[in-house]
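With one protein chain removed, the remaining protein chains of the complex are shown where they sit.
A, B, C and D are the chain letters, set down in written order, and residue numbers restart from 1 in every chain.
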Amino acid sequence: MVRTRLYRDGVLVSEGFPVAEVSDHVSDPGNVVWFDLCAPTAADLESVAEELGLHTLAVEDVFQEHQRPKVDVYDSHLFITSYWLHLEDGRLHSVEVDAFATRNALVTVRESEHFDIGKVTARWDAAGALAKNGVSFLLHGLLDYVVDAHFELVEHFDEQVEKLEEQLFEERPMTREDARRMFTLRKNMAGLRKVAAPMREVVNTLFRRDQLLATPEMAPYYQDLYDHVLRVAEWTENLRELMSNLRETHMSQQGFRLNEIMKKLTSWAAIIAVPTMITGYYGQNVPYPGFGSGSGFWSSTIIIVIASGVLYVAFKKRGWL
Amino acid sequence: MVRTRLYRDGVLVSEGFPVAEVSDHVSDPGNVVWFDLCAPTAADLESVAEELGLHTLAVEDVFQEHQRPKVDVYDSHLFITSYWLHLEDGRLHSVEVDAFATRNALVTVRESEHFDIGKVTARWDAAGALAKNGVSFLLHGLLDYVVDAHFELVEHFDEQVEKLEEQLFEERPMTREDARRMFTLRKNMAGLRKVAAPMREVVNTLFRRDQLLATPEMAPYYQDLYDHVLRVAEWTENLRELMSNLRETHMSQQGFRLNEIMKKLTSWAAIIAVPTMITGYYGQNVPYPGFGSGSGFWSSTIIIVIASGVLYVAFKKRGWL
Amino acid sequence: MVRTRLYRDGVLVSEGFPVAEVSDHVSDPGNVVWFDLCAPTAADLESVAEELGLHTLAVEDVFQEHQRPKVDVYDSHLFITSYWLHLEDGRLHSVEVDAFATRNALVTVRESEHFDIGKVTARWDAAGALAKNGVSFLLHGLLDYVVDAHFELVEHFDEQVEKLEEQLFEERPMTREDARRMFTLRKNMAGLRKVAAPMREVVNTLFRRDQLLATPEMAPYYQDLYDHVLRVAEWTENLRELMSNLRETHMSQQGFRLNEIMKKLTSWAAIIAVPTMITGYYGQNVPYPGFGSGSGFWSSTIIIVIASGVLYVAFKKRGWL
Amino acid sequence: MVRTRLYRDGVLVSEGFPVAEVSDHVSDPGNVVWFDLCAPTAADLESVAEELGLHTLAVEDVFQEHQRPKVDVYDSHLFITSYWLHLEDGRLHSVEVDAFATRNALVTVRESEHFDIGKVTARWDAAGALAKNGVSFLLHGLLDYVVDAHFELVEHFDEQVEKLEEQLFEERPMTREDARRMFTLRKNMAGLRKVAAPMREVVNTLFRRDQLLATPEMAPYYQDLYDHVLRVAEWTENLRELMSNLRETHMSQQGFRLNEIMKKLTSWAAIIAVPTMITGYYGQNVPYPGFGSGSGFWSSTIIIVIASGVLYVAFKKRGWL
Partner (left out) sequence: MVRTRLYRDGVLVSEGFPVAEVSDHVSDPGNVVWFDLCAPTAADLESVAEELGLHTLAVEDVFQEHQRPKVDVYDSHLFITSYWLHLEDGRLHSVEVDAFATRNALVTVRESEHFDIGKVTARWDAAGALAKNGVSFLLHGLLDYVVDAHFELVEHFDEQVEKLEEQLFEERPMTREDARRMFTLRKNMAGLRKVAAPMREVVNTLFRRDQLLATPEMAPYYQDLYDHVLRVAEWTENLRELMSNLRETHMSQQGFRLNEIMKKLTSWAAIIAVPTMITGYYGQNVPYPGFGSGSGFWSSTIIIVIASGVLYVAFKKRGWL
């Protein structure tokens, strides 16, 4: 299905028409046009850029890797870069979602089909009454969906932290697998922060400074979006703090366990070494009292039993065993 | 009992009247109306929203989880989100307390009955002389109660830190239970910070920027509230520092204890191993001096006693035993 | 002695008169009146508040615990809270020192007699030429004394850090007592920071924004006070850094010592275990070469001496002994 | 080849002419002149400075070591210092790249030939259409190349961090070589941050405040450059976080391994020590049950096998072996 839409006076007039028709619609300022490009070629973008008068730099940025979320303000249009995130087999993957916004057209450019643009159009349809705000409305729907993905991730991380906390005081020591899970969680949280933190500036730029898209009706919605972005940032910060707590408690547990092991080791070593010493004494080829006689057997056995018993009780009392 | 109140010229005129009557009272700007909703349904809120002209976004926010304390400023009303906290079995629980404030009406929305609104009304009654400041006065009473709960928590945490400090230099090493208590305390402090830190911005927004509710007489009271919020923040920060001190001293103690144990282990191992070696010597089936004769018995016994004694004294002197 | 003073045109006219006379003097704007309350009752303060027209909130704050240093600006007066600190048996104690400042009256309210107000009056007398600046002059003297106490504490802490540094590289390992001293020092530094850091804002508010007390002649003195406050803050920060250095070096020393002990342990264990193994061999009831003959004795003895000697020299060479 | 260029109306008119001709061209404000100095002597620079009226301080700065990236704004010219970075045998090396920019002349001063100015001229030629923006265009090309080098380094560091992460959970413990690699990586990252962080201010100064070179057409290009600089900074920050994660996980692994080793040690020590104790018992020269008879042999052997077996199974069950 072709991802195109035409709104007029806040009403969805047409949908799914060929991209070629876009140029006809966009010339009429009363129209609001949207279309979507998924993993476009340079040529695809070139023709769109010409149509809508987009700046070369913005078009180039679509193909540059390792971008950061941002808004570039050009004379006649905005270029927005954001990152949608999802987990796959526990690893964080990001999909670049770009948007060109002119006064009456929005072009969304997805890096791959992993980002389901259908979910965005569904949102637009659900909030139909606001559609008369044009591009500002469409852009809000797009960014709201992106930020919600960030939010869901933080929620997921929160659950994982909770799980790790529950394990922390269990008897069994942490396995290599647990360590890996903890490591990956922290790595993923850093990955989220990398693309979520700059969203603050992105949304702030859009709803504060920009005259191009401002409509008073959308203002609270952008403020709400900004609030979501803040929540993601603050929650992530909170999770970092909880992770530090976890990590440091775990380290301290590890030290605690080492001390426990050393005490046990010492205790048992003593309980075994002392009888060995005694039998050594009675194994000497010298005429010690009881050498070769029953009294020797009894004294040796009794000394061994008493020495071991005393040691065992003493260690038990001090809590070493 | 129905939680409703009607003030006129700073005097409590009526109380406990049905929510249905609210609409009659609220239309008269000389009246100040309050009513409370506890865990309302969407329908409940919908009807209130219509009555008072509340923005859809604000109403939606009541039902969204994982909010952060904030003030949303709409044209005709404010929406305030805050979190009241209490400890249950050592775990921190939060209750969302929202408020819609128009020029002459305050609607409080509690997440559950855990938050005792009766305590708030009691405060209002105690400070009756200020009641003529209308919604500004009522809102102050509400937030003051919420912030006081934060403050009591910090006081409680302070006591717990004090207790942990006292344990730190006791003879007995920290148990698993102590570690868990320390972990939970730090987790709870992070939980408090999460909802207490944004209160700074909330109170600041209310008493600095907002024309809607500003009355000169309430200004010092909001400033006082702001001061409370700051105290919570600074005190929590101070407790964090004390906790780091605790944690790091504890880690260092743990290392200290490990060294002590290792020294003891070494000492006793030597005191046992040396006699064992000597008896081994006298256990050889070769004609060493004293083999099979009394002189052998005496020399063996004397060497063992002297060797052990010398080692014991040497270790005692170096402080290893 | 009653703590009251009356200045007129910068001259100390009367001193030690009953508090009851204050109301007569204060009504004349040409007079500057000071009096001191130590641990006053609510009734005491109530009557003063009425006399001087103090705000209820300010009066309430005197009795609230866990305040933070601050200036509250009311229409006709200022309320200043600060904390004087002193060490007792190595523990930090704070005494709340409040002040109400109107245009021509200063009321100082001390929490206890630990704070010696006589030292403040002595300062006032020493700087007599500035007395014509009225309340601004008196307040400066008070705060200067409070901040000097903070400063003396930092100096004291600096000496303690220096002492700990000297101990760091001594032979003997840190005792439990040293650990406690380090812990307490850090705790005290946190306690100082808690009440010293907000003084920046207090002094800043007084000498920048406030019209009530501003006199050009006092300006450099308040700036000087501000500079003292900054010095306390910066020096404390510097001490924190030195403490981290201390703590981390100490941790690393501890690890170093553990390694040393482990090496010694290993070395001696080997030196004892090898002869034991050899005597074990010669203790077997099998006809090994030299069994029951003098050659066996000599070979056993020689092997033991050589093995032990070689091990001892080898370990000595590697620096393990 | 002499590195000189003359542009007129955005067209490259002449190239490679002797530096001596520069003075003729530069006097005509319609011309834009560039020339390059590689590791110049003081005399070289002196003559250029006189020609173009450069400030003594700027000229001196070229020869001072340990500079930081900066823009110095003089009345008639700018002096820009930046650092180009490259890795050689894993070590980070920096090459100082300075530039004097007057209204119609750019002088680039390279510390050494390591910085390939040919790459910069190639960039200028590739973006020929912008050449009519004169010095602003030329300077952008230069800085863009420098910042790209920073960017490539971060990408390289990212790959190295990724590799280290993969090794983290491999069976084999980290070798000294791995530790060194980790150490060098972190050192290099600090080295990059040292010269990349101040670039923010450099680019910001150029595209915000400076009237000298401002052309509206270049504005988006400088903004794009600024964005690159930000990306370098944010990515480096992100890598630091990942490195902390790595380092702390590694430390925790190390503790984990130590515990594992201690457990194994304890277990095997017990499994060996217990039979030794039993044989000691049967080696005594006293008439224990079975002394000198077959029953003794059997009971000794059976006890040894059972004791060892029981210990082995017990330790296996607890996961110590």
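By our rule, contacts are C-beta pairs under 8 Å (C-beta built on N, C-alpha and C of every residue); 3 or more make two chains touch, one makes a residue touch a chain.
This is a predicted model, so every value here is computed, not measured.
Trainee: Consider the whole complex, including the chain that is not shown, and state which of D:S23, D:T205, D:Q223 or D:T279 touches that chain.
Mentor: Checking each option in D:S23, D:T205, D:Q223 or D:T279, the one touching the absent chain turns out to be D:T279.
Trainee: State which residues belonging to subunit D touch the missing partner chain.
Mentor: 55, 57, 61, 66-68, 70, 72, 74, 172-174, 176, 179-180, 182-183, 186-187, 190, 193-194, 198, 247, 250-251, 254-255, 257-258, 261-262, 264-265, 268-269, 272-273, 275-276, 279-280, 282-285, 290-294, 296-297, 300-301, 304
Trainee: Determine and list the subunit C residues touching the chain excluded from the picture.
Mentor: On the side of subunit C, residues 151, 155, 165, 168-169, 220-221, 223-224, 227, 230-231, 234-235, 238, 241-242, 245, 248-249, 251-253, 255-256, 258-259, 262-263, 265-266, 269-270, 273-274, 276-277, 280-281, 283-288, 291, 319 touch the unshown chain.
What we mean here is this: only the chains that are shown with their structure count from here on.
Trainee: Just how many steps, at minimum, does a route from subunit A to subunit C need if it may pass only between touching chains?
Mentor: Minimum number of steps from subunit A to subunit C: 2.
Trainee: In terms of residue numbering, is the interface formed by subunit A and subunit D classified as same (over half shared) or different (under half shared)?
Mentor: Here the answer is different, because the shared fraction of interface numbers falls below one half.
Trainee: What whole-Å value do you get for the distance between subunit B and subunit C if each is reduced to the mean of its CA atoms?
Mentor: 25
Trainee: Indicate the residues of subunit B shared as contacts by at least two other chains.
Mentor: 251, 255, 258, 262, 265, 269, 273, 276, 280, 283-285, 291
Trainee: Building nodes from the protein chains and edges from chain pairs that touch, which of line, ring, star, complete or other describes the result?
Mentor: Its topology is that of a line.
Trainee: What are all the touching pairs of chains?
Mentor: According to the stated criterion, the contacting chain pairs are A-B, A-D, B-C.
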